[in-house]
Each structure stands twice: as C-alpha cells, then as structure tokens.
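With one protein chain withheld, the remaining protein chains of the complex are depicted in position.
Up next is chain A:
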Amino acid sequence: MSNSEPEHLTTVALVESSENPIGLQLVDTQHTCRVGDPSDLVALAQQVQKANEFIRANASNRLTVIAEQIRLLQEQARKVLEDAKQDADLHHVACNVVKKPGTIYHLYVRESGQRYFSILSPKEWGPSCPHQFLGSYKLQHDMSWTPYDSVEKRDQEISIIDKVLSQQIALPSSREPNFQGLVN
C-alpha cells in the first residue's frame, strides 16, 4: 500500500495469496483467487469505509468529552488561580490585628489609597466612618476569604461537607462499582 495515497480513499486489503497453501501446490492461483464479481470488492471497500467513519465518529465523540473536561478543568484551574490571587492579595492588605479564622473583617481604603482591614463594620462606625468601605470578608479556616454576601452559601456548603465527613463511616463497603445515590 502506497503512503502517498490520499486518506479519504479507502483501499481494500486482501489476504495475501499463496501458491502452496498448507503444502498443496495449487494448479492455478489465478484461477483459484480471481475475484469474480467486481462488486464484491466494492462491498468490502464500503464496509471498511463505514468502519472507518464509525471509528472516527466514536473517537471524535470520546475526544469531545475529554475536550469538554479539559475546558472545564482549565476553567477550574483559572478560578483556583484567580481565587488564590485574590486571597493572597487580601492577606497582604494592611492590618494591625492578628487575624483569626472564622471572623468577619471589613475592608476600607484610606485617602492615601492604602487599603486596610478593620474589625469595625461601617454600621458600627456610624456616620463618623472616616474611610471608604470596600467590602466585608470572612476569613475561613483554610485561610481563604469569602465575600460577605456569599458567607451564608459557603457556610451551607461547609456544613454539607462536614455532614459527609462525619457520616463517611456509613457509606456502603462495596468493591464493585455501584450507582447508589445516582439513581433513586
């Protein structure tokens, strides 16, 4: 089979013929092996062609899933990096108190442009609040920051995970794959 053959042309490869199969000298190989009906070859070729397409489609389907996963993973990776950058940024904001996980801190910006964390909320400051308020964040126990409006959602997530962790012992011990929890 020549390599220069364009890919879209399907060629049919027939089994090599032998003049002396299993030690028996054939009288006339031409006679024995001649393709009688030319459409037989076409049928063979068509079948190979079809198989090619199926495999290509199959592969393409599976690759699409992987591509989708890659895209999702990339998206997640980007979010992780962005979150990390924001968390690190917030940890480097000026702050005079030793921060304690589980506490909400309030971010302000001074006239000089310096941002700082305070334990006083704008409400606690009242009308005499001297600096522009930028937002409130809760410092989580993993040292990440949750914006104040997502605190409740995040707390729920954490409590669900806590529940899973505390109930882990109750998960069925099965060596075979099962779809428990996915169906019904």
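Convention: a contact is a pair of C-beta atoms (placed from the backbone, for glycine too) under 8 Å apart; a residue touches a chain by one contact, two chains touch by 3 or more; residues count from 1.
We take it that contacts and distances are computed from a predicted model.
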item	value
Name of the absent chain as recorded in UniProt (options "Adenosylhomocysteinase", "Ubiquinone biosynthesis monooxygenase COQ6, mitochondrial", "Large ribosomal subunit protein mL46" or "Clathrin associated protein complex medium subunit")	"Adenosylhomocysteinase"
Sole contact to the chain not displayed, among A:41, A:97, A:143 or A:160	A:97
From A:12, A:45 or A:119, residue that would touch the chain that is not displayed	A:119
Where the unshown chain meets chain A, residue by residue	95-98, 100, 103, 116, 118-120, 123-126, 128, 130-131
